[in-house]
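All protein chains but one are shown in place.
Each chain carries a letter (A, B and C) given by its place in the written order, and its residues are counted from 1.
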Amino acid sequence: MASNLLKSKYQVNVFDLNVDAVHELCKQGATSVSCPAELAGSADTVITMLPSSRHVKEVYCGNEGLLASRRRGVLYIDCSTIESNYASELSAVCYSSGHEFIDAPVSGGTGGAQNATLTFMVGGEERALERARPLLSAMGKNIIHCGKSGNGQAAKICNNLILGISMSAVSEAFNLGRQMGIDPHVLASVVNSSSGRCWSSETYNPCPGVMEGVPSSRGYTGGFASDLMLKDLLLALQAAADTKMPLPIGSAVAQVYTVMHNKGYGEKDFSSIFEFLSKNKS
Amino acid sequence: MASNLLKSKYQVNVFDLNVDAVHELCKQGATSVSCPAELAGSADTVITMLPSSRHVKEVYCGNEGLLASRRRGVLYIDCSTIESNYASELSAVCYSSGHEFIDAPVSGGTGGAQNATLTFMVGGEERALERARPLLSAMGKNIIHCGKSGNGQAAKICNNLILGISMSAVSEAFNLGRQMGIDPHVLASVVNSSSGRCWSSETYNPCPGVMEGVPSSRGYTGGFASDLMLKDLLLALQAAADTKMPLPIGSAVAQVYTVMHNKGYGEKDFSSIFEFLSKNKS
Amino acid sequence: MASNLLKSKYQVNVFDLNVDAVHELCKQGATSVSCPAELAGSADTVITMLPSSRHVKEVYCGNEGLLASRRRGVLYIDCSTIESNYASELSAVCYSSGHEFIDAPVSGGTGGAQNATLTFMVGGEERALERARPLLSAMGKNIIHCGKSGNGQAAKICNNLILGISMSAVSEAFNLGRQMGIDPHVLASVVNSSSGRCWSSETYNPCPGVMEGVPSSRGYTGGFASDLMLKDLLLALQAAADTKMPLPIGSAVAQVYTVMHNKGYGEKDFSSIFEFLSKNKS
Partner (left out) sequence: MASNLLKSKYQVNVFDLNVDAVHELCKQGATSVSCPAELAGSADTVITMLPSSRHVKEVYCGNEGLLASRRRGVLYIDCSTIESNYASELSAVCYSSGHEFIDAPVSGGTGGAQNATLTFMVGGEERALERARPLLSAMGKNIIHCGKSGNGQAAKICNNLILGISMSAVSEAFNLGRQMGIDPHVLASVVNSSSGRCWSSETYNPCPGVMEGVPSSRGYTGGFASDLMLKDLLLALQAAADTKMPLPIGSAVAQVYTVMHNKGYGEKDFSSIFEFLSKNKS
């Protein structure tokens, strides 16, 4: 994503705990800074992308964090996938400190990030989104305004809830079909021309051999890790629990990914649920 | 389906316990017969479509059943959705009695039946399928040969397993999104341009108001009843249990549809799982 | 069970596919016969104990089966655990052939069988039960009349449904407790003096080291195999599906045991679900 900003001739200052990543970007024209506060002291816009709300909180509100800078008027764009209600809270903190903020989690995977074809799901004020748009356009293809602050996160976890469940569905069905003696290519042609078709069956089939260039064709490497799918499902379940909304199916899928984490599937692509459920491989 | 055969100028003899249905077809040019055996005594091809394997067994193997006729060389096409292994068994019985047989369950709903756009998933011998093809073409659009006898049934339940699960997924996600304050039209645009897209989200959205002309826009009437989805899920679970194949997600969905059956949702369209899971309506 | 009949001075004729088992009993005083029909030709009472209804059907109704004998007035006692409705059906067949029949599945495990402390759950007519009582008393301690034919089976699977679920409950709780840093002996003392106490926590604790002389203390060997628990849960689920009774929790447990079957736990004691769910062992 930073590379694509550089390609679009933006001046980019970077901070990351991963020194190699910083070094690589500096070779491409970025400048390294020593702490988040330093970023906020000089940049018009700061883009953050972090593993969880705990890290987001530290980077924004810590002692050397972004909001420790006295400069005002920064546009903050948080591309992390975190709790929707924490995104809202952080937005309020930013506005009360004289800044603007949008939550803008992404979908599209590492491929989308490299090819600048990401989808951004944006929550926040129209004005802030318009200010962010040129930058987002340099990194992605679709920018969808999902409403008020936090709604970008909400849209992201709702989408990934469907994704995790439908990947499970395709994995169960193709395992069952194989067990019943039906060729997986034939089953794919039935499903994809019928009411079972979905993103997982059409573009990311979890059954090895059905499609080329997808994780299932290369030992479930690359792609979107099972542990990350689990993280997103747990965010959905937490949001649901907060309002006592039932998610009987999403919670069953989260449990399968939890067992998978403990059986060595955590870092494999999330379509490896096919292999976990199969009869042929432990 | 019978109407479409009549439109294609086939001579059609009909038998059904529903006298009104028979009467209606006779007005369109069909001839009524008094029992299944009578059909088998005169027709080249017999098409059956029945609620469950119990009925199929009775119609084929009962005292006045199809196979009670002494005529040989009939092509039997069973369009019921039943256990795959019973379809194989019945095929063997038909062949050993000097007939041909294919299992040819359909997808496409009542709309597909009326408009001759059904998909037929066919299990059985190539030769029998070729003999059946002109008739199937008069009633449907896609004819997919899924392999050996029973495989039509296998393909059907694998597809419907995905369908039932992904409908649940979309229902959970759109309920959660609504609860989190995201407009369902916006969520639909996010999901349908992202990895959550599936037949249920794109063409049959269960959230009232998102799409027109679908059951969710008319109180979940019409369409494919929850009880029928439950029937298909139970067929999948039975097939899975026979070979100890796990279906953790499919079984969770089947349990939700079982509760729905007992809470008055059995005859509503299967997308009413959205309403059942919602916080607004009991 | 046969040994205990011999100890009570009954004359015992035996038939089994396992020649070693037959040989061992003959050493204890039993007489071997060549087929089930031969048993029915000479004995007053025939006791059957078989893996599934398929085997029961063959042994009773096959060509050389029990009912092939022309002798009348036999009391049949079926101790197998099978479908309740098949037990009723078989009872009707036996009575219409001039015999008496009870279904009398057991609980108490191999230990109960050896020590003549089994519990018999009996379905059928009072008169037949009274005729059977001396024999049952020679093999077990509790004889509970559960009502009409098939009810012995019904009681058995209802009990084992609770057993399978509560074993899962104890396994989840003791794993979670361990993860949270609580000593399993302390947790056992809390649970067993509180509302969590159950047969599994008190007499068969699945957490290694909490109790001696139970399968968890010897690598989950001995005891009641996971695959047998799965069989009983599937019987419960089948009976429930027949009347559209929801079993959301029982079905989730059955799915865990199905995954366990495929991951090498099938022959281990059913309390090995503790190990399967734990974080320490794959």
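Heads up, the rule we're going with is that a residue touches a chain if its C-beta (ideal position, glycine included) is under 8 Å from a C-beta of that chain, and two chains touch if they have at least 3 such contacts.
Keep in mind the model is a prediction, meaning the values are calculated, not measured.
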item	value
Listed residues C:S137, C:S166 or C:S217, member touching the removed chain	C:S166
Residue of C:L50, C:A104, C:M121 or C:M139 in touch with the missing chain, whole complex considered	C:M121
Option touching the unshown chain, where A:K27, A:R72 or A:K244 are the choices	A:K244
Residue touching the undisplayed chain, where the options are C:P36, C:G124 or C:G150	C:G150
Touch residues of chain A, complete complex, unshown partner	230, 234, 237, 240-241, 244-248, 251-252, 254-256, 258-259, 261-262
Chain C residues that touch the omitted chain in the full complex	84, 107, 119, 121, 142, 144-148, 150-151, 154-155, 157-163, 165-166, 168-170, 172-177, 179-183, 186-187, 189-191, 193-201, 204, 236, 239-240, 243-250, 252-253, 255-256, 277, 279
Contact set of chain B toward the excluded chain (per top definition)	248, 252, 259, 262-264, 277-279, 282
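The working rule: only the chains that are shown with their structure count from here on.
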item	value
Same or different residue numbers at the chain A/chain C copy interface, by half rule	same
Copy-to-copy rotation for chain B and chain C - C-alpha atoms, rounded to a multiple of 5°	180
Mean-CA-position distance for chain B and chain A (Å)	37
Computed distance of Cα centres, chain C from chain B, in Å	38
Centroid spacing, where centroids are CA-atom means, of chain A and chain C in whole angstrom	49
Multi-chain contact sites of chain A, meaning residues that touch two or more partners	248, 252, 277, 279
